[in-house]
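Structure record follows, encoded as structure tokens.
All protein chains but one are shown at their positions in the complex.
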Amino acid sequence: MKLKLHVWRQAGPSARGQFVTYETDASEHMSFLEMLDVVNEDLEEKGEDPIVFDSDCREGICGTCGMVINGRPHGPWKRTTVCQLHMREYSDGDEIWIEPWRADGFPVQKDLMVDRAAFDRIVAAGGYISVRTGSAPDANAIPVVQVNAEKSMDAASCIGCGACVAACPNASAMLFTSAKAAHLNLLPQGQPERYGRVLDMILTMEAESFGTCTNHGACENACPKEIKIDVIAMLNRDYMKALLKAS
Amino acid sequence: MRRVYSLYSTSVGKKYTMAVSGAIFVVFVIVHMFGNLKVYLGPEAFNHYAEGLREFGAPFLGHEWFLWVFRVGLLAFLLIHTVAAWQTSRQSWAARGQKYKKQEKLVFHYASRTMRWGGVALLLFVVYHILHLTTGTLHPDFIPGDAYHNFVTGFRSLPVVAVYFAAMIALGLHLYHGTWSAFQTMGLDGPRIKRWREPVAIGVALLVVLVNLSFPVAVYTGILQ
Partner (left out) sequence: MELRSKVPSGPIDQKWTKHKFDMKLVNPANKRKYHVIVVGSGLAGASASATLAELGYHVSCFTYHDSPRRAHSIAAQGGINAAKNYQGDGDSVFRLFYDTVKGGDFRAREANVYRLAEVSNEIIDQCVAQGIPFAREYGGLLDNRSFGGAQVSRTFYARGQTGQQLLLGAYQALMKEVHKGQVKLYNQCEMLDVVLVDGQARGIVTRHLVTGKIEVHLADAVALGTGGYSNAFYLSTNAMYCNVTAAWRAYRRGAGFANPCYTQIHPTCIPVAGDYQSKLTLMSESLRNDGRIWVSKQVDDDRAPGDIPEDQRDYYLERMYPAFGNLVPRDLASRRAKDMCDQGKGVGETKLGVYLDFEDAIQRLGADVIEARYGNLFEMYERITGEDPYRVPMRIYPAPHYTMGGLWVDYNLMTTVPGLYAIGEANFSDHGANRLGASALMQGVADGYFVLPYTIADYLAQAKLDPVAEDNQEVRGTVEEVESRIDRLLALDGDRTINSFHKELGRIVWDNCGMGRNATGLKEALEKIPVLRQEFWENAKVVGEGGSINQTLERAGRVADFLELAEVMCLDALVREESCGGHFREEHQTPEGEALRDDENFTHVTVWEYTGADTAPREHREPLEFENVPPTQRSYK
């Protein structure tokens, strides 16, 4: 199939970007990123700079890839990262607009690649349980209510791709922060640090250049792991409790 | 004080204050609507009710004392609600310097997208509404003390009715997403509450909008004279 791609090209973080149009011939069996690989291969053969985009596992688990395709983070398929999107979705003559995650919290590094280190800083602020290696009690010493273990796993399945921020009309990082906090706060092991964690993670999130959550729910609809905004409600609740407990 | 500051220093905290102040307004518009229903009981009942508001708390409270405390309180909450909305909006606008060329709206509620400009519209409406029916400044035939008269004559003009219609639609959307949103922001999402959040939000919005709209309709169609 013949496709017309409008791809965002930006030489560096402070450079002005623009859309550049490419035409390509794709097979329906290709993945979306393989289609771009082929475009890049052609560019390289012509001696032009290939389109920079980040991707690693191409199995939908590492969270490295991500781009906004025709206005939708990771493209049109539900529960799917862009690396798993396949060209069957498109047909001959289609025009596709490809943009990077657009958020000041994720500055563009080049073309479609953005810097998501802000997520690491949010985790570093409190997204962990402090346990020195070797000091843990027997794994079965503390039973965990099965339902909570499952809910915790739901939240923990976040791949940190940033689609939630990309989709949010406010470019807010609440779904990511909440998922990370919920994963730990739902487990008995996470209780001792629970409220400090919530305060620290929220304060760090605020210090980054993200917007505010206004409960649109766009994040939930874009999340390739279908993490629900219930975790945001939980973070909100824990935040208030944390303020009441803070001394 | 540190807690209050901490509350207000984060967007999560600001949203909380918006949720709490918003909840107060939800209660207020319901009470306001309920009070206005007395207009259907005739001029006497309605004027009596209006007068009663001024004398509320007597003899312990003096004339209009309650009303003024109430007004100042509402104004304070309005200020908090608006300032928080303004600040969080600015933060969000700043968070996406470069806009998308294309962006699909993946939001749940269409209403959620109208909160900001709908809120501004409501603010302007509140000003108009006060100038219209409280102070009478923008009323063609205002008689201080005769609430029923002001009420009925106020809705005889089509443009005025149109303004109220538009405002009630904005209010409905704002109430719907606002009510739902307040539950979410305050973290009220236990399994039972969660089931009722959406119906409650729709119910509140529909109730307030429909009843409030019945007044201009009733006047305009001649049911209320």
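We call the chains A and B, going by the order they appear; numbering starts again at 1 in every chain.
Convention: contacts are C-beta pairs under 8 Å (C-beta built on N, C-alpha and C of every residue); 3 or more make two chains touch, one makes a residue touch a chain.
As the structure is a prediction and not an experimental result, all values here were calculated from the model.
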Touched by the hidden chain, restricted to displayed chains: A
Write down which of A:Gln84, A:Ser172, A:Asn221 or A:Asn236 is the residue touching the left-out chain. A:Gln84
For the chain not shown, which residue from A:Pro50, A:Gly71 or A:Gly196 touches it across the whole complex? A:Pro50
Name, in rising order, the residues on chain A that touch the hidden chain in the full complex. 11-12, 27-31, 33-35, 37-38, 41, 43-45, 47-50, 52, 54-64, 77, 79-80, 84, 86, 88, 109-110, 113, 115-117, 119-120, 123-125, 127-140, 142-146, 149-150, 152-153, 156-157, 159-160, 183-184, 187, 189-190
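What we mean here is this: only the chains that are shown with their structure count from here on.
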Could you please specify the touching residues of chain A with respect to chain B in the complex? 6, 8, 17, 19, 68, 70-72, 97, 99, 102-105, 108, 167, 169-172, 174, 199, 202-203, 206, 209-218, 220-222, 229-230, 232-240, 243-244, 246
Complex interface listing, chain B residues touching chain A: 2-3, 6-7, 9-16, 88, 91-109, 112-113, 115, 177, 180-181, 183-189, 194
